[in-house]
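Written below as structure tokens is the structure these notes are about.
Note that one protein chain of the assembly has been removed; the remaining protein chains are unaltered in position.
Naming follows writing order (A, B and C), and every chain is counted from residue 1.
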Amino acid sequence: MTTEVTTQPRRAAQASQKRKFMIEAIAVIAIALILIVLMPMLLTGFRLNLLGRFLALAIVALGIDLIWGFTGLLSLGHGIFFALGGYAFAMYLELNTLGEGQLPEFFGLYGVTEMPLFWQPFNSFPFTLLAIFLIPAIVAGLLGYLVFRNRIRGVYFSILTQAALVVFFNFFNGQQKLINGTNGLKTSTSMFMGQQVGSDGMRMFFYISTVIALIAMYALCRWLTSGRFGRMLVAIRDDENRVRFSGYDPTAYKVLVFAVSGAIAGVAGALYTVQSGIISPQVMDIAFSIEMVIWVAVGGRATLVGAILGAVLVNMARSLLSERFPDVWLFFQGALFLIVVTALPDGIIGWGRRQFGSAVSSTLGLAPTNLPYLDDSPEPEAVVETPEFADK
Amino acid sequence: MLEGLIGGLFNGISIGAVLLIVALGLAIVFGLMGVINLAHGELMMFGAYTTFVVQNVAKSMGGIAPEIYVFAALPLAFVVSALLGLLLERTVIRYLYGRPLETLLATWGVSLILIQLIRSISWPMVIGLVIFATLFLIGRWALTRYTDWDRISQWANPIFLGLSVAIAAVVSFLVQSSGSSQFVRPWFGAQNVDVTPPSWLRGGVAIGSALQFPYARLFIIVLTILCLVAVYWFLNGTAWGLRIRSVTQNRGMSACLGIPTERVDALTFALGSGLAGIAGFAVTLLGSVGPNLGGNYIVDAFMVVVVGGVGKLVGSIVAALVIGIVTYLVGSGTIALILPPTAFFQPAIDFFNFFATTSMAKVMVFALIIAFLQVRPAGLFPPKGRSVEL
Amino acid sequence: MVTRFNRRKFLVYGSATLGTSMLLKACGGTTTTDTGEADGGTETAAADGETIKVGILHSLSGTMAISETTVVDAEMLAIKEINAAGGVLGKQIEAVTEDGASDWPTFAEKAEKLIDQDQVAVVFGCWTSASRKAVLPVFESKNHMLWYPVQYEGQECSQNIFYTGAAPNQQIEPAVDWLLENKSKDFFLVGSDYVFPRTANTIIKEQLAAKGGNTVGEDYLPLGNTEVTPIITKIKAALPDGGVIFNSLNGDSNVAFFKQLQGAGMGPDQYPVMSVSVAEEEVRQIGTEFLTGHLASWNYFQTVETPENEKWVADFKAEFGDDRVTNDPMEAAYIMVYLWKQAVEAAGTTDIPEVRTAAYGQEMAAPEGPVTMNPNHHLSKTVRIGEVMDDGMFNILWETDGPIDPEPWNQFVPDTIGFACDWSDPAKGGKFEI
Partner (left out) sequence: MSTKVLDIQDVTVSFDGFKAINHLNFSMDEGELRVIIGPNGAGKTTFLDVITGKTKPTEGAAYFKGQDLRKFKEHEISRLGIGRKFQTPRVYLNLTPRENLDLSCNRDKNVFATLFKKAPPAEKRTVSGLLETIGLDHKADIPAALLSHGEKQWLEIGMLVAQSPDLLLVDEPVAGLTDEETEQTGNLLMSLAESHSIVVIEHDMEFVRQIARQVTVLHQGSVLCEGTMDEVQNDPKVIEVYLGKETTLTPEQMLLLRIAATMAWADDNFADVQQEVILDRLSRRFAHNPDEQASLRDDLKDLLAKEIPLEELVPQLTTPAQREEALMLSYEVISANQINQSEAVVYQKLLTMLNLPPDTVSRLEAAAREALAASN
């Protein structure tokens, strides 16, 4: 870490900030245009659909980045929120396809003759739209409140979210009669706005929706992480006690940011579901939720672009690698975890910044960036502390 | 009624004993070193596969060997897993001390590699690995000795790594395509393998008319107790145990006092891993042995550690037994049976019957754990003192 | 053509420096694949038209890999044999294998890839019902064809799938009848917590109710769970004096279940277990010590005495090693390749609609005995009940006189009584009232 002291006056810094914002906005719009206009021309339907799914996964990566990269809470349970969003949308589609008074087909298999109560509201599209955000947010908020209230954090939080994931998996998997258990809900033959979800037109629609949602979520996260609130998140990550003794209640902040992160995952789940054609308890597999974390780590935590980049790249690699060498994928993925943790803690973005950062920013006329992802505990005293509740 | 009670207690304890023996190594590694070892399950798997290999050797020897192979398998499972753990600690974990979240991710990566390793390990692959290791290590050694290593390490390291991998991969590929099918076949493959306990562990001792305690369960309970005693003795009665405890308390001070902390770390991790090996051996008596063996146990084991509180063995013991008994009572529907079948209790009975399947019992147990943590956020036996309170 | 060269180079470098080049390839791949060229990575793909590509879609990794890899072996053996005998329509068959990774959305993704990108003529694949249900919409929306080799719960009859495993009336129902007659009237149902056991048990309960048996209890274990103590307690409480345990557990749980059943002192004389997911391969993994005397119901056992079976078992062992065994899903997978080949040859083309029509009525002398493809896309098959012997093989206790016709819509479940399926008649289709 080089100490690059910038002594420039504040005004220049502000100008640089403004300019940075402009450049960023232009870049986002340019990328959106490339994704929406150029990609469909370049890619086959199959590949475009894949890209759409990856972008949906990139949205969940944004959520993970918010809670982990910025706030320092490693959630291994985002599969829950992803699934909740997916199920909410799939339930609506299932009902939307049916005629008046009909029941979804699978109910017949288990001898259910009356629609369970909780299915009823999903007849309404506005409700579903809200539910995609709100149900994951509420579940996350509640879980977060119960956990954070007791100052359970660090690895304890991770383990508990993982356990919650297992529980939700068991619940969804076991409740055949309510939500079709292991089989999950299919969406590709369902109707949406008068068209089949799996049809080419609808796919294009969902692809574009995903791009737009991604940009919207990016903007949301950008807004959250800049300004005082964002600094607060970083402060909580750096030193929660200090935050508390400065008069803030970190629990409220953490609950809010966890809920937002859950809602983002819910949106991702809904968009992923319609593009992959099925939502099943499998998305609450332990491995899947840990993978989400590694996307963020590969891209570079605490950088929103990194989260998106990581999600898309890792999934692309997975898709292609497992097509060609199915055996190798696990080795590759395992190695990825190791490399990111040991050799590339700042991910691709951090590495890129270190290599080319100054060159890029000087071309763009920006102040040099010097923001390595500093370790949670760079102080030698803090390194020996016991991990859990311990905090000297 | 009494029989039911004893039976229930025994079954709960036997579930708890399995949880405990699985969680024991985890509790040591987590409690003493602050390392979240998600590869613990895979270390168990290696213990189980060691048992499988020992069993096959015993079977081929014939005679009395298949009846007593467990006594060879047990220490070997310990040793194999401990060595693997040692390797893991030396190559990965030691760079990550004090960063539990990083250890969590890294060990998850390790677990993926281990799972795929056990699936696809074969002679060509072993040859490849050995070639890689030799080339890389010898090359590095030669370079460091005869060149100005510091100057060239920047570019030489990756090149050397790439070169060794490439040569190893090519050789391994050539062997793969030229060898006889028997030779190139994976050793274990993706299938589950069959580990059969010796006949004396297969039956059960009958008590009364309706009760039978399976020998395998009794054996595991005894094994768990022995492990506990051994661990307790090791930590509290030996010089190395003292060192481990002192490093846990204060690493910096211990180092100043001449305790080789690195060796202590390696030893502790190896001990935890070895216990995973023993747990792996134990579960072969009950369940299947396959590449995915570890994943079935790891989350439950972590729950035990969390509920028990970090760094206290007694916490883990109590937590494992309580979780075991609750799981059993809920899962087998005993609670619903105990309640008197009157109208007053009917809602409660319906409620418990809803949870009286193995899947739903897990849901219930987790809800209880969350509720418990509201009261005791630091577990049953939280470490006390100024330094640990927020 | 530039892209071809790059692809090659990538393969070479790929093995050396996996990390980065894979990522590069990923980027390269996505932008160039729409040339529609062969993507199988094999030599023969070069000259288009000389081979017929077929897709093999099973889990090569994940929990289901254990079972599904054996089926892949059987399919590859059939393809190899067909190729050695001159191929189909004078062309060699080229298999494109994809890994479903035990993950249902991945199955759907890979199915789409096989159809759109590799342009395969047919897909052989899937094991779990969930994976089949996941790919079903893909095959239906693209009007493509899947051959599915595993016994399943029925209640489905898609125009785009051919089912070569047993429907419930070709496995579960005869087994229940046989048990009622020969063992006991009291049944405890144990299954893994997913769709096949749940549906199978629904059928069994209806059947028992109709035929005078009792369902004394049922319980489900999460996939992969090995703690079966609570279930064993429940069985003991529900069947204090013995009775039949009808077992549709899958994979790992079976091992734990049988090991601990024996530990609890519940032997086959008092508590015979009838399994519908335990075949020769599983017997090996569980250990014969725990299984001897227990029962299984299948259409095929390795011990079936037909000349076709003797030849097949010998060929299989020659190919994959002496210690390998054959079982029902493998046999179903093996014959489905042949049945498809027959249909293609009868149709004279690989075009899906023609092949589909030509498949109806195709007969074959299979290892399990004669089989016939019905217009309801299921096979007529012989049903057998076997008892596990010390050597891990099955002693066939009973078998039907001839092949039983399949009933995809179950005739015990109230919702589907009186329904059938016939795709040869457009008026009838997938579900019509008789």
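The rule we apply is simple: contacts are C-beta pairs under 8 Å (C-beta built on N, C-alpha and C of every residue); 3 or more make two chains touch, one makes a residue touch a chain.
Predicted model only: the values in this text are computed from it and were never measured.
Trainee: Which candidate, A:Q102, A:Q120, A:Q195 or A:S246, sits in contact with the chain we can't see?
Mentor: If we include the chain that is not displayed, A:S246 is the one touching it.
Trainee: Of the residues listed, B:L5, B:I138 or B:L257, which one is in contact with the missing chain?
Mentor: Considering all chains, including the one not shown, the answer is B:L257.
Trainee: Any idea which of A:I138, A:L178, A:V234 or A:I339 touches the chain not displayed?
Mentor: Looking across A:I138, A:L178, A:V234 or A:I339, the contact with the absent chain belongs to A:V234.
Trainee: Applying the definition given at the start, please give the residues of subunit A touching the unseen chain.
Mentor: So the residues of subunit A touching the missing chain come out as 1, 3-7, 10, 13, 224, 227-229, 231-232, 234-235, 237-239, 241-250, 252-253, 256, 302, 370-371, 373-374, 378-379, 381-382, 392.
Basically, only the chains that are shown with their structure count from here on.
Trainee: Based on mean C-alpha positions, I'd like to know which chain lies farthest from subunit B.
Mentor: Taking each chain's C-alpha mean as its centre, the farthest from subunit B is C.
Trainee: CA centre of subunit A versus CA centre of subunit C: separation in Å?
Mentor: 36
Trainee: Among the residues of subunit B, which are close enough to touch at least two other chains?
Mentor: Correct list: 116, 119, 295, 357, 359, 362.
Trainee: Residues of subunit C that contact two or more other chains, please.
Mentor: 60-61, 193, 220, 222
Trainee: Name, in rising order, each residue of subunit B that touches subunit C in their complex.
Mentor: Interface residues on subunit B, with respect to subunit C: 7-8, 11, 14-15, 18, 116, 119, 162, 165-166, 169-170, 173, 181-182, 185, 189-197, 199, 202-204, 206, 210, 212, 214-217, 283, 285-290, 292-293, 295-296, 327-328, 331-334, 357-359, 361-362.
Trainee: For the complex, which residues does subunit C have touching subunit B?
Mentor: So the residues of subunit C touching subunit B come out as 15-17, 60-61, 63, 65-66, 69-70, 193, 219-222, 224-231, 233-234, 236, 240, 251-256, 259-260, 262-265, 281, 284-287, 289-290, 320-321.
Trainee: In the complex, go through subunit C and note every residue touching subunit A.
Mentor: On the subunit C side, the touching residues are 18-19, 22-23, 25-27, 29-31, 33-34, 39, 41, 60-61, 97-99, 101, 103-105, 108-110, 112-113, 116-117, 128-130, 133-134, 136-138, 140-141, 155, 193-195, 198-199, 202, 220, 222-223, 413-416.
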